[in-house]
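Below is the structure I would like to discuss, written out as structure tokens.
Note that one protein chain is taken out, while the other chains of the complex remain in position.
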Amino acid sequence: MEHKTKVHERIYVALMMLFFYLPILYVVLFSFNASRSLSKFTGFSIEWYEKMFADRMIMSAIGYTVLCAVLATIISTIVGTITAIGLSKNRRIIRESINQVNNLPMLNPDIVTAIGFMLFFTSLRIQTGFFTMLLAHIAFCIPYVILSVMPKIRSLDPNIAEAALDLGCTPLQALWKVIIPQIKEGIISGALVAFTMSFDDFVISLFTTGPGVSNISIYVYGAIKRVNPTINALSALIVYVITIVLIVINVVPMIKERRREKNEQNFEKSIS
Amino acid sequence: MKGFNRLIYPYIVWAIIMIILPMLMIVLYAFTVKGNDVLTFQFTLENFVRFFKDPIFPGVLWRSLKVAFITTAICILLGYPCAYIFAKMKPNNQAVMVLLVTLPMWINVLVRTYAWRGLLSYVELSSEVRVYVGMVYNFLPFMILQVYTALSKIDPALITAAHDLGANDTNTFLKVILPLSLSGVVSGITLVFLPAVSSFFIPKFLGGGQYLLIGNLIEDYFIQTGDWNFGSAISLIMAIIILISMYIMRKLDREPKEAEVN
Partner (left out) sequence: MKKLIQVQNVTKTFDGQVVLKSISLDIYENEFVTLLGPSGCGKTTLLRIIAGFLEPTEGHVIMDGEDIATVPAYKRDVNTVFQHYALFPHLDVYENIAFGLKIKKEPKDIIDQKVKRMISLVGLEEFEHRDVTTLSGGQQQRVAIARALVNEPRVLLLDESLSALDKNLRKEMQLELKQIQQEVGITFIFVTHDQEEALTMSDKIVIMRDGEIEQIGTPLEVYNEPVNEYCARFIGDSNIIDGIMKKDELVNFDDVDYVCVDKGFKENEPVDIVLRPEDIDIVPRNKGLLNGEVKSVLFKGVHYAVIVETSSGTSKTVTMHVTSNRDVSNPEAHEHISASSFYMDLEDVPTLTKSEVITRANAQAWDDDDEYVSLNKVEYNVDEKVGTYDCTFATEKGTEITIKIYVVEPTVIEDESNEEGIQAFDFIKTVDEIKESVALDTDLIRWADAAAWNLEDESRVEIWDVKYDFDDETITEGDYQVTFSTQGRELKIETTDHIEEGERIGLKWAPEDVHVMRKMGQ
């Protein structure tokens, strides 16, 4: 169905993109505003960035967010991958029931999952804080990891592990040297999903964290009541980081490709 | 591979503790009286009766469903044409478009909603409309991506075949492309409707406290009031409504059953 995009279609897509990017541009612009106003741009300043870096609450929120996302990603990726491999070797009924259970946090509204955790932790008299927040993050990330690793495992040759064992691998070696390399893509995309889920999470963190521990979302939620342009600076910072990360992810392979081509040309020159 | 099947045992234990138990806690709290100790429960239906007898609460529930429904409808109306245009582009441009739609989703939801608060301060809008803008902004990318995925999976040979059998462009769209992309619309609906029903910070940020939804009620009862039993009952009511609507959606989606992989 590939064909040339018509003019009215281009306009429509352009309007859509404007809708998507307008608020982001707005935040970046007003993060440089000289005054507190959120509607009048009075002049350029980096005051709000200075204030942001000086604000210990913001810095600790960033720290908690990153720490929690990194730990949750590592743990949920390992557990999720191992579980997915185990699942593929189990009977259908077990697979189905685990999938059903995994669907609970994925299909339930976040707020329901969140109050579940809150009730659970407080009933067990566990002091809420960073640890409970991390546990909750791990719990909701694992199903996503399983979900992205599973299809890769399913497309594996079912005899691949047997072949490895036949050639003298121990089960652990078979796992590490044969199975894991083949499902690497699924594991990486699972880890990426887990990281973003954890990094962006608000609702579950709000209900499972304790006094003094906030992530970025909770900080923004708390600070919204007052007009506070440091949030603009914080938001803009997030935009910068994500833009840079995405550019690196998308451009680096391109540069590598170019360099490879260049090298090949040089190589050809050197032998001819 | 004997032995590998045992790899799931730790997760089974984990899932029971960290997924099933918390869910059961909600049910338990919803059906018990406030001030219970963990060991002495007093069961009651009082929480549910209270909800439906209240002059405001059923209205809030109804409003939440309405907001979610209208948000979903707007997302389909805006998102489908967009996805359709994407699917017709050259493969390279398609990838760029998908990236452009995905990119804002990487930025924290609260940050994006916060940005709209500032932007919308330029125009006079009712709090209801402002909530809709925030909702559509947050959920539209999900709809576009789901529909796009479904559209791009359609075998181009099917469109050629439809032309071959005498269908012009309109007929081909109505009889082949649209029915085959419905599965994407359905999964888009689940991704939009579900979080929209329970959303609570969008109405809070953009509705200015004037336009409360059921998510705000739950948050209030847990964080401010501290009446967890009643809060659990509200969550349970919401969860059940969502479950029913999901069930209806699945029924509507008569996607051909995929052949069993195993």
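Read from first to last, the chains carry the letters A and B; within each, the first residue is number 1.
Note that in this section a residue touches a chain if its C-beta (ideal position, glycine included) is under 8 Å from a C-beta of that chain, and two chains touch if they have at least 3 such contacts.
Computed from a prediction, not measured in an experiment: that's the story for all the values here.
Just so you know, the chain we are not showing touches B across the whole complex. The chain omitted from view is touched by exactly one of B:T102, B:N171, B:Q210 or B:T225, namely B:N171.
Note on the undisplayed chain: of the listed residues B:L45, B:L77 or B:A161, the one touching it is B:A161. When the missing chain is restored to the complex, the residue among B:A68, B:V136, B:L151 or B:L180 that touches it is B:L180. Even with one chain removed from view, chain B keeps its contact list with that chain: residues 155, 157-158, 160-168, 171, 175-176, 179-180, 255-259.
Note that in this section only the chains that are shown with their structure count from here on.
As a whole-number value, the distance joining the C-alpha centres of chain A and chain B reads 19 Å.
Residue ranges of chain B in contact with chain A, taken from their complex: 1, 3-12, 14-15, 18-23, 25-26, 29, 38, 78, 81-82, 85-91, 93, 97, 99-101, 103-104, 106-112, 114-119, 121-122, 137, 140-141, 154, 156, 159, 177, 190, 194-195, 197-198, 200-201, 205, 215, 218-219, 222-223, 228, 231-232, 235, 238-239, 242, 246, 261-262. Residues 1-3, 5, 9, 12-13, 16-17, 19-24, 26-27, 30, 38-39, 79, 82-83, 85-87, 89-90, 92, 94, 98, 101-102, 104-105, 107-113, 115-120, 123, 135, 138-139, 142, 154, 161-162, 165, 171, 174-175, 196, 199-200, 202-203, 206-207, 216-217, 220-221, 224, 231-232, 234-235, 238-239, 242-243, 246, 250 of chain A are the ones touching chain B in the complex.
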